[in-house]
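Let me begin by presenting the structure, written as structure tokens, before commenting on it.
The complex appears here without one of its protein chains, the remainder shown in place.
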Amino acid sequence: MYTHKTKIRVRYGETDQMKFAYYGIYAQYFEVGRVELLRSLGLSYKTLENQGFALPVVNLNINYKKPAFYDDELTIETTIKVIPTIKVVFYYNTFNEKGDLLNTAETTLVFVDSNTGKPCNAPKILIEKFIEI
Amino acid sequence: MYTHKTKIRVRYGETDQMKFAYYGIYAQYFEVGRVELLRSLGLSYKTLENQGFALPVVNLNINYKKPAFYDDELTIETTIKVIPTIKVVFYYNTFNEKGDLLNTAETTLVFVDSNTGKPCNAPKILIEKFIEI
Amino acid sequence: MYTHKTKIRVRYGETDQMKFAYYGIYAQYFEVGRVELLRSLGLSYKTLENQGFALPVVNLNINYKKPAFYDDELTIETTIKVIPTIKVVFYYNTFNEKGDLLNTAETTLVFVDSNTGKPCNAPKILIEKFIEI
Partner (left out) sequence: MYTHKTKIRVRYGETDQMKFAYYGIYAQYFEVGRVELLRSLGLSYKTLENQGFALPVVNLNINYKKPAFYDDELTIETTIKVIPTIKVVFYYNTFNEKGDLLNTAETTLVFVDSNTGKPCNAPKILIEKFIEI
């Protein structure tokens, strides 16, 4: 299990007229969460793509408990529990500055070979990093 | 059970560098789907809000099967299966022009009294509409 | 001079906590406006891209007069005044349902050869269409 925390501040343009951070914006926040988790391991999502891997999301599931508001500095806590195979599952907890748990979520991504468009195994370097931990 | 279909064309700004409609944009598409379902019943989400109801999303779950691409005209098929109580569940199927099923999803929303901020029953008029059908 | 009108309904996720359609969303609305102008001439932006043209925006200028609100059905009136050369300027007027002029804007785009990455002349078919009119 490996957890990484990233901070994201809610932008004005991300709020809606309910004054909440729009429920759809979390897809972007979680994207940042998993990219920064990889970066914390010395892995760059950008590099993975350049090496011919794509990582489309096949499932997104979010349970919203409390809203975030404009200018809130959120903590996205991103976790990998199992070593990636042809897929990888990321778990997320979003907290506000007071420590309230705003939502929990998970995304499942699959590894795809950009050249063939077919599913493939996770890049070796990524698997090795996770075995190390 | 009540189903309504809405068409949405993928905007350039909604694509990402994988050339896919970004996985997070569907939250907006489904929002349009359920709003148009209500409109097809003579109900306006805007009016509901003005009458003191808020409808925050408490769960979003999307299963992605195939991507949508720039300029694709998508059909969002939105369904309500059960008469709303203090919550309402919408189910979605997204199709492209070829009729491919791109994803399936569901969202659970709860009715909240805007003045008290507390959960409440669905507006009478909404329940009656669904009983009618 | 050629003018085309497109209708766009403001989505909930496009509002901000001022209850306005977020000032940045018009970049997308104008993108839709110019794409639909081209489509009304039998030209597809998607096809232009597939033929090796890119059309990056080099200037965006918007004068906001009045806000749009959730669920407003806006009319984007898009105009080309001069035959495209290596660049093309689109002018926009945004109206709400009451006919209020919400904003005026213009965007300048340049034609780029996707293979070389260098500026190039507008596609012949596009120039011919505009000469026709």
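Points to keep in mind about this one:
Think of it as A, B and C in the order they're written, each chain with its own count starting at 1.
Here, a residue touches a chain if its C-beta (ideal position, glycine included) is under 8 Å from a C-beta of that chain, and two chains touch if they have at least 3 such contacts.
Owing to the predicted nature of the structure, the values given are computational and were not obtained by experimental measurement.
Just so you know, the chain we are not showing touches A, B, C across the whole complex. Checked against the hidden chain, the listed residues C:L41, C:I62, C:V89 or C:I125 yield one contact partner: C:I62.
For the chain missing from the display, the contacting residue among C:F20, C:Y70, C:Y92 or C:F130 is C:F20, taking the whole complex into account. Hidden from this view is one chain, which touches chain B at 12-13, 15-17, 19, 22-24, 70.
Interface residues of chain C with the unshown chain, by the touch rule above, are 18, 20, 22-28, 31, 54, 56-65, 67.
Mapped onto chain A, contacts with the missing chain fall at residues 9, 11-14, 27-28, 31-32, 35, 44-46, 70-71.
Just so we're on the same page, only the chains that are shown with their structure count from here on.
By the residue-number overlap criterion, the interface of chain A with chain B counts as same, with over half of its numbers used by both chains. With centres taken as mean Cα positions, chain C sits 27 Å from chain B.
The centroid of the Cα atoms in chain A and the matching centroid in chain C are 33 Å apart. Here the spacing of chain A and chain B, counted between their Cα centres, is 24 Å.
Residues of chain B found to touch two or more other chains are 27-28, 31.
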